[in-house]
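Below is one structure; the comments refer to it alone.
With one protein chain held back, the other chains of the complex are shown just where they sit.
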Amino acid sequence: MVIKERILSLGLVAFMVAAMLYGLWRVKNGARAPAIRKIPALEALSEMIGRATEMGRPVHFTAGTGRLVDQNAPIMLASLDVLGKSAELCARYGSRLLVTASDPVYHAMCVDAVKTSFASSGDAEGFRSEDVRFLSDTQFAYAAGAIGLIEREKVAANVVVGSYGAEGLLLAEAGANAGAVQLAGTINMNILPFFVVACDYTLLGEEIYAAGAYLSGDGPRVSMLAAQDYAKVAVILAIVLGVVTFSVGSRAITNILDTFGK
Amino acid sequence: MRQVYVAITLIVTLLVAFDGYVRVDVVTKAAAELKNWGIILSAFALGLAALGLFTLHLGRISRRTPEWPYSAALLFGLVWFAGAGTFIGTTSPGYVFYYRNLLQPIGNAVFSLLMFYIVTAAFRSFTINKWQSATILITAAFIMLGSVPVGEVIWKGIPEISGWILRVPNTAGQRGIIIGSAIGGVAAALRTALGLERMRG
Partner (left out) sequence: MTMTANTRRLIYVLFVIAVAAPMVRPVPMPLMVKQETRDLYTRIEQLKPGDTVVMCFDYSPGTATDIHAAAVAVFHHLMRRPGIGVIGVAFVADGPQFAEQTFATAPPGKKYGFDLVNLGYRAGGENAIAAFSQDVQKTFPADIEGTPAGRLPLLSKVKSARDFALVIEMSGGTPGPAEWIRQAGQPYGAAIGAIVTTVMVPPNLAYLQSKQLAALLYGLRGAAEYETLVGRPGNGLAGMGSQSAAAVFILLAVAINNIRRLVLRRRALPSERRPAQ
């Protein structure tokens, strides 16, 4: 009944679910949430938006051209946490926030996230729906619109966190030309190197998933983050064990992985 | 009401996820049906995108904003493509002419902007005053020259070094990030399925 080649994968997922629920249970019963190491890029968000406020120039946020109905959904949802925090900081400092979206459903969620953040920061009047824009669902049409907006409005802070293709570099360079400080992050491996080179701060891969827990400091969310780390430790142990045993001539671990872990 | 949404999300996630782990007829059939529903939802999302564009740009035209001529051009293109594709077919001469002689060159042109931006990004970032940026510069030089024929003309060792960089340190780093991102994605999906993620919209 269970596919033999997927047993290890199923085990890992079950382990993650158990770790998440256990972490959640512990925090809800009064235990302290684990500490997260500093993520410099997220620490810099406040400074970036403060700088934009001092310069009297707007902040721009984009989550790229991913869709909520495909495999990019987790990263798009995770980017909303960064948007929420950016909006909260903009509301607090009195800075203008421009948001561009490439997915109409995501656009609706952005409107909600920004509106909620402004309201919770005590500046409900400061929210402008015309500043949260749906540009286009086509990759380069979206990029052309966003580039134009970034350069016309001369944004001072450019937050580029989400799912990107080639348009990621276009957005990063447009921000650089406008003189903006840039925070970028994506799980798309083909664009990540460009972000590292072209932007001031970069979130690498799953640091974006950690952003929600990190920025909110919410105990339950942090404890769920720890479950990811436990899964990673398990994978690292399997890799190390496999390399060591293979190097000494034993195929035991490799055979187990080949049989149960395809 | 929230519990209903969470219950639906959990059931759908379990069915589609278990299809990958078990061979049970009813699960396979249910998962296949849900995947087809997913395709239909994606198609509707595209329609929603078109509707969103329509209302946004129609608004700009009616308010005579400074960019209203561009909005008019966009709506003309939208209506033409949608109409031509629906009524005369996406392989018809009219559709294909507009696609190959307008849309394709525009797409090529916008993509080619990348090349100019890469030049300025490299100019700005590839400096030798710090060891990290010097490492990036030297690595990038080998990879770039290894990817083009002139690299072999300059020195036969360039493609070999470039190949080694791609096969060994690059792949090691990529694997690490792929594994981490995959685990993060699974965790995010599990949080959504279990109703532990904040609902928006």
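Brief remarks on what is shown
Order of writing sets the labels: A and B. Residues in every chain begin at 1.
Please note the rule applied: a contact is a pair of C-beta atoms (placed from the backbone, for glycine too) under 8 Å apart; a residue touches a chain by one contact, two chains touch by 3 or more.
As the structure is a prediction and not an experimental result, all values here were calculated from the model.
Note that of A:S79, A:N158 or A:N188, the residue touching the chain absent from this view is A:N188.
Of B:I118, B:I161 or B:L194, it is B:I118 that touches the chain left out of the display. From the options B:V6, B:L78, B:I161 or B:I178, the residue with contact to the unseen chain in the full assembly is B:I178. Across the interface with the omitted chain, chain A contributes residues 5, 66-67, 69-72, 138-140, 163, 165-166, 179, 188-191, 193, 262. If you put the missing chain back, the residues of chain B touching it would be 20, 32, 35-36, 38-39, 41-43, 45-46, 89-91, 96, 99-100, 103-108, 110-112, 115-116, 118-120, 122-124, 126-130, 137, 141, 144-145, 147-153, 159, 163, 166-167, 170-171, 174-175, 178.
As a working rule, only the chains that are shown with their structure count from here on.
Rounded to whole angstrom units, the spacing between the C-alpha centres of chain A and chain B is 15. Of all residues in chain A, those touching chain B in their complex are 1-3, 6, 9-10, 13, 16-17, 20-21, 24, 67-71, 73-75, 77-78, 80, 103-105, 107-109, 112-113, 133-134, 136-137, 140-141, 143-144, 166, 169-170, 172-173, 176-177, 187, 189, 192, 194, 197-198, 204-206, 208-210, 220, 224-225, 227-228, 231-232, 235. Chain contact summary for the complex, chain B toward chain A: residues 17, 20-24, 38, 41-42, 45-46, 48-49, 51-53, 56, 107, 110-111, 113-114, 117-118, 120-122, 124-126, 136, 174, 177-181, 183-192, 194, 196-197, 200-201.
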